[in-house]
Every structure is written in C-alpha cells, then in structure tokens.
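Got a structure for you, written out below as structure tokens; questions coming shortly.
Of the protein chains in this complex, one is absent; all others appear in place.
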C-alpha cells in the first residue's frame, strides 16, 4: 500500500470545470499557494527518517529538528535498542506459538512494529505514563513490565495482569480509542500537579476514526495537556486498509485541532526515538499535545483468529520485509559501530532463554480461583455482590458434598 | 471576542529555548515555511466578506472564487434576502415574547444569525436536504416550513411539528452534533442514487467538540459524500466561549480530514449565500464535503432560560451590533439599488401581519390528545404499547365515570 | 445486481441444513437480492465477510456500494445508517461484538429509537442492528456480553434473538422488513450449530414465543443461546421424571407475555434463564409481569438464572459465571421444592 492510495477518492460525478471550483480561502490553502495545498493532499507526505532501509544514517534539512535528540546516542544504547527489538520479536513469536499450542486463547502480534514501539517506548522517562492499546508488547518491554504478565488476558486468566502504577504502563484497552481520553485526563492531572512528566497514548490507524480520539484531541488542545498521541499506522484495521479511515495522511489530522502532527518512518527505530523524544519534550515544556504517526506495517495477521489472505496480497507484506526494522538497525550497527559477532550470538542465547522462560511461566499459570468473579467488582463492596458470592459459595459447596458422597463418580 | 482569543493558550510551563522546538515536518508546516504555520495559528484568519458592515460591496482576490455565485443576483433577489431576514427576525422576536407570556415553554432565539441562516438557506436547491440543530428558524423559513410549525416543540405540544419530507427540512435535533451523521448518511444515499442534490448540516461552535461531528467528517470524506457542514460559530455555547472548544479557528478542522474549510462573515448574507452555493456546487460535482464556518454572534441569550449577564460583558454584544446583518444589507440596498421607501414600509406591514398570525396560531394551538403518548412509538406496533394504551384508556375512563357520578364536583 | 446463477436460486427453495451464521448469511443475501434498498454495513463486513463470516461473499456479489466496509466508529455507523434510512434505504448494520455497541448507544437511544415518534410518524427508520452476543467462546474482554436489557428498556426499539438457524433466517427477513428499528442479537456461540431451514415457509410472527418442548411441571423460558441449554436441562430433568416445558421467547421487546402466561397457568412454575446479569435483566421484567398476571397460579416465585453482578469474567471463569446445566437444574429443584 502506497501513500497515494490514502489520497482523495476520484470524484463521484465528473467534475466539470466551473468557476469557483477551488476556494481561494479554503483551509487547505489559507495563506499559502494552491500548489502547496495540492502538495499536502496528493503528494507523498514527508516522512522523518534517520536510517535508510539499508541502515545508512540520513542527515539533512528534514532531519535537523530531530537529530539533536539522538546526537549523543552511544553504540551501547544502539545495541540496547537492537536487543529490545530482537527480544520483543522473540517474545511475540513465542506467544504466537503458545496460542497455536492452545496455551493462549488469542494473540495480537506486533511483528513489524518493533521499531515504532521500542523507539517510542525508549523515549519515555520513568515518570511518564503510557496508555497502550492491546498490541504494545514492545512498549511494555521498555517500561519494564514482565512480558509474561501480558499473557494473562490472552490466556483468559485475567483482563490485565499487571499493576499499572508500578511501571506507569496502563492496562491494555480493547475498546478502540477509549484510552486516548484517559491519557488526556491523566495529562491534565500532571499539568495540575505542576509536574514536568508527560503522557503517551498509543492507538491505531483504525482507531483514528473513533469520536473519542477526536475528543481527546480537542480536550488536550484546549487544556494544553502534556500528551503525545502515538498512532501506529500499520496500514490495516483488521481487513480494512487505511483509506477506509481517511483520505489524507493521518498525521495531518492534528493541525485542525491546533497542534502539530508529524509522520515518522515507523520501521526506523532511531527516527521513532528522536521524534517521540521531541514530542515528549514539547509536552514537558508546556507546549501541549503532538500527534506522531508512525508509518509502519502489520506483518502478520490482525490476531491469531484472523486470516489476512482473505483481504490482502502477500506481495505487500513481502515489499515491507525489505524495510524490516531489525535488519535496518543491524545494518547500521555492523557498518557504523564496533558491534561484533559476540553481541549477536549472546543476544541469540538470551532470546532463547526468554522464549523458554515465557513458555514455562505460561504453562504454569494457574487458573483463577472461582471467587475471583466477585473480587474487585467494587472497591468498597456492594450488597448484591456479597449476596451473590454467598449463594455461589453455597452452590459450589453443594457439589463438594455431592463429590464427597459420590466419591470419584462425578 | 476576537479571533486572537481562539488562538493557542500560553504555555503551561516556561518554554525554554531548546533545539528541536519546532518540527520541520510537523503537519502545520509541511511543505511550507515556519512563518506560514505561524500565520495559520496566530494571525487573524481570512474571512470571506462580500459586504462591509456599512454595506459596500467588496471585490478582490479573496472574493474572486465566490463572486461568480452572486454575480447575476438581481435587486429583487437582494430585496428577497432582506425580506427573509426581517421576517425571520420578526418571527423570532414574536416567539421570544410568546415565551414571556407563557405561551411557549422555551425559545432559542437566532437574533444576530439571520444572515448566516438566510444566506445559506437560500443557497440550497429544492431537492437538497437540510439537517438543522434547534436554532435554524431562518433556514426553515427559506425551506418553506410554516414558522408556526417550529413552535410546537417549544410550546410542548410535540417534539417536532412538521413533516421533514415535505420541505426536505429535517426535524430539529437537540442532542448536540447527532444530526451531522444523519446528514452524512443521507448524502451517502444521494450518491448511491446517482442524484446531484446535496445535503447541508447545521451545527454550532460548541457542537464541533462532539465525537459525532468528527465521525461525520471522517465518513463524509471517506465516502466523498455530497454534504456541506455549516457551522454557525456564534462565539458561545451557552456560557462557554469558543476557546473552550478549540484553540485554532474552527474552519481549519476540515483540512485534517481531507476536505476544505472556509470561514465566511456570518453577518454578511451575500457572502454566506455565495460561499454556501460554492460548497453545495462542489458537493453536486462529486467533490465531496466542505466545512463552512459562519463567523457570527449570538446577540441574545442562549435560550429564554439563560441569563448571559452571568458570563459575558454586554460591550461584546454592543460591538457586534455594528455588524448587524440586516442593517448591512439595507445599507447596500439603499446605496446600490433602486429600493425605495415603499419596499421597507410594505415589509414593515408584512412583518406586523406575520407577528399577528404567529400569535394567533400559537394561542389556538390545541394540546395534544392524551393518547398521543402511545402513537408513533412504533411504526409496526408493539404488544406492550397496545397493552399499556388499553390500561391507560380504562384508567382514563374510570375518571369519566367518576366525573359523571360526581357531576361538577371533581 | 446479483451474480447468483439460476441454479443457486433454485437451490434456495429447498429445505437445507445450515449453520446459524450461514442462515443469516443466506437471509442477508436474499434481502439484498429482493430489495435494492437493503444495504449491509459495518467493520470488516466486506472482503473479510465479518469476523464470524456472517457476511461472507456478499460484497463480492453485491458490490462495495451495497456491502460497505465502514470506518472504525460505531456511532458513525449507526448515525449514517439513520441518514441512509431517511433517504429510503434499509441498512443492516453489524456491530462487531456486543461490547462495542456502546459507542453507538447514543445514536441508538436518542435518535434511532425516537425519530419516528419525534416526526409524528412521518419518517420511518427500518434499520437492523446486528450484534453477535453472549459468551462461551473463550474470548477476551468485551467479546462475551449480553446487553439486551439495555435496549429493551428503551421504547422505540425492538429487540430479538434467534436460538437456531431457521429462526435466524426468518427473523432476519422479518427484521429487515420491519419498519421499526430492530436490535438483532445473534447468539455467537451457536453460530456453528446446524438446523433445517426452509426459506419458503415463514414459521410465524417475529415477536411470538414458541413452545420448544411441552411439559407440565415447570416452565423454562429463554431466548438466544440459552434455549439449547434449557432443552438439555429438560432432557436431564426428564430422566428424573420431571416434565419441563421449554419456551423460546425469541423476542425481548416486545416480550410475548401471553405465551408465557399460558404456559405458567399450566405448570405453575417459571424459571427464566439468560446469560446477562440477573440484576435488572430480562428475568426481572418477566418475573414481575408474570407474577402480576399469574398471581394465583404460581406455586413458587419466578426464579432467575443468569450472570452475576460483576463484569464479565476472563474466559477461564466464564463456565462458572454463565448459567450451565447444573445451575439451571438447581433452580428447577428450588422452584419445585416450593
């Protein structure tokens, strides 16, 4: 899928040349030339890229604003990013195969989106707060959430298995777009507290259509909330390509709400790191929200329940393989740093160990106690819940009696 | 309230000068210079104006795109617009006083917004379809809806007293923003039918914050639906000024969804007519949606229940009086056309007659039959409604019996 | 408009065994064929054919103009469907899962339900909102809920739920033909259950309950996914010598109180079963009204079996949360003990 395909549809009825066709003062053209407006709508939008697909560092006028944010990055830090991506991918693959083995009910793979997630995740500070969707396994990794904790909801033992306050990493949110408002509110709270941390809210290209996301844009702009909206445009919302959600590039959505939007190469971990840092710094400085669109690709199925062969050609995926985020950074590490084979070999071993640990932990994950149904429905209790819990207990006990009476029969 | 006051809030924390503060590729600046972005955000946005407040015709590069749409307007047509505005205002004043007299429960006055409504309303074609909010009495007038029909819901005898299909003027919609989606769906239907009519959806500055409006923008853009979104920015949403809804001018919202937005002087009936015609023609030609922001002012209270002295200074209102839409057109008629005193005198008489008729009709408006509660809950009937209607009938009949027995006592 | 062959069309006139999902698919196909105003809209309903394949093949045969992949925005889907209905279309809208209907709730409650009355009958909104609902499929959060009570309480809506393929086929036909908005709850855990469907014989009116099994000792009333369970309960009870009558209510709004009353006047006992939480659920309304109607016939209070007053639990707990054979039998025993 090319950028052109997210451009405006061809007119429904033939557009007869007529006076007044283009409004001299329409928003797209205010204070600029018509050519500029055309450019915005039809041309390939500019993409912040710091590494070519081959791993060569790009520096030019377009990168100047972001270069400072990665200017003093060390080879060790670069290797750290590489390690994050490799381990995340490994964890993800492990989860996919655990689903195939029946250990998980479902899995939403992030394959292909490692750079977007690791770059943005590593841009956050410890006191920042992150609101993910359901696919941010790489961001969770950066936040220090034990990856096995992510598996609880996919296994069906809980609806979110970690304490969001430990790592400032909120629970996965399944209702599309909702969390962008929570992020905005949280950011409003940060501003009230006079703190200088920031919030980052993840969402997808499909989510951009939800009213909640637009409301989050409105609230964050009006209250100048320190929040970064990080949209991973992976080109697909289940079976729907991005052109079913918008006819112009998504990052442009922000401008109409009064804050900047920028498109970054979502397969370039360095660019994602730099742009997200830039946006988070804006937030910290009190300059309000930013929309970052990470242009990337969902290499796998939407989830393990999905069958993408029904709706997309595999050559699209193959084309994106050439832009693989991990290979790209490896190219850079090999050509521009002193990274040696030992690093890659060690990482491979670490990766194996992680896979093993994940398998073991998942297989040992106990089913929840039956009474967990009633736990945490309320913080302060609720008379009916107490009543139902008691009835449930009596009912369960009646089987215990039967079991005792009937021995092994039941 | 000036345009500046809808510009970005001052930073929450001091914005220390730092590299990377402004993103070379942020949406606001894509393909343009930073100065241009600044202009969009902070400068007085351009306003399409064809008449000065004194009624002088403006023609320049900025009006060129719209001039053709009023190029051959006749003095009679201009007087027609004037008449529409005067009668609408008169009707509105009559309704306000009927509310004071207790004949209506509530009234939402359009005072000050006559030009926005008459200009846009007269731009529509008979086969176009209009989705109003609750304040479009002037548009209803243009569509041929008997104004007394508008009073039913404010009197409390119905929730909408006209057949929307007769004049292609939908019922008033009270839940803010909802109708923009209905308009979009209707426009999608027009496109499916291959017809070349268009839809216009009215909404307010406050409504622009509702998720539904953003979703309407998304759907209309994606399906390239022939719909004009006509936002009357009357500066206030009850007690909240526009800066509580947005930090940039509202017409700019459209661009991020991929269609043009334009701000028109909402107190200039000629400009509203021209710009709306332009936008409707775009829709007819299959060029999709347009956002028109009519920049105007709510001269009165939000409704008769409201007390604007609690939240705004009267000098604001006074300042807007100088831009009165009716005076402005009168200036033009008197200086540029052959309109004589007789026209104004006749109109005064017509206006009196309208006021009288409205009073009489309202006072004679019967209360609805009690059984109307149950009518039209469903089109195809519903067993429970039938049951409840029967119980209600029996219950009411029991009073009839008592009344009979007790004679005049009850 | 359609690319179906004559042979395929002829094939439709025969009774056939169809899975519930496939029956809805055929019903939609039939409606698209018969009435050019019928549209199918929703997320992923096009090429993918919906996440449950209920709309499989429809876009291929009827085109993108009639089977429409929408932006990911439920309020927008229902809101534009209303506009399309005002223009004369009959949209059949898919909400992907029960838990995702809430962004559309405002449009459904304040607009879809009320516009006909608001317009004093001058406009009609023949919109069907399809919602795969209920649990039992081991899904993650928001994918297993039963929100039907939240729609039944709202005047202006009709709410139905088929329990088997034949009803699914026919109730969908009737829902599309209805001039009222219909919330059509599809029992997703029964999507793969097969039954005979005769596309030529209407089994009865949309809002009429059906006696699925006759009995004299107690009435079990259910709809959608719980009908099958109640039949299993009746089987089990029969082994113990109890003759349970099983009612498939089919419609939640209106509820067919007449049929329930008839049954309860015979059996004197009623247990209502649904997946939704008991508190403020359908069972409450049924219990209240049937108790009023059958006060002197009831030998026991109407008992309710349903979900607990807690968020739908993670999949590994749903067996405990949902009504199952034993829990319904327990209620039957409790009722019979009076």
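In this document, chain identifiers A, B and C correspond to the written order of the chains, with residue numbering beginning at 1 in each.
The definition used in the following text is that a residue touches a chain if its C-beta (ideal position, glycine included) is under 8 Å from a C-beta of that chain, and two chains touch if they have at least 3 such contacts.
The shown structure was predicted, so the numbers you read here are calculated from the model rather than taken from an experiment.
Touching the missing chain, out of C:167, C:256, C:285 or C:320, is residue C:285.
Although one chain is not drawn, the whole complex shows that of A:147, A:160 or A:355 it is A:160 that touches it.
Within the whole complex, the absent chain has one touching residue among A:51, A:70, A:142 or A:222, and that is A:222. Residue C:110 is the one among C:110, C:177 or C:198 that touches the chain missing from this view. Screening A:76, A:126, A:193 or A:315 against the full complex identifies A:193 as the residue touching the chain left out. When the full complex is taken into account, the listed residue touching the unshown chain is C:155, out of C:155, C:236 or C:336.
In the full complex, chain B touches the omitted chain through residues 105-106, 152-159, 174-176, 206-207, 209-212, 237-240, 244-245, 305-306, 310-311, 367-368, 370, 372-374, 377, 382, 384-385, 388, 392, 395, 398-399. Even with one chain removed from view, chain A keeps its contact list with that chain: residues 158-161, 163-165, 170-171, 173, 175, 178, 180-190, 192-193, 211-212, 215-216, 218-219, 222, 375-380, 382-385.
By the touch criterion stated above, the residues of chain C touching the omitted chain are 75, 99, 102-103, 105-106, 109-110, 113-114, 117-118, 141-142, 149-150, 152-156, 253, 276-277, 279-285, 287-289, 291-292, 295, 300-304, 308-311, 338.
As a convention for this text, only the chains that are shown with their structure count from here on.
For the pair chain A and chain C, the distance between mean C-alpha positions equals 35 Å. Counting only residues that touch two or more partner chains, chain A has 209-212, 244-245. Contact with two or more other chains is made by residues 70-71, 73, 75-76 of chain C.
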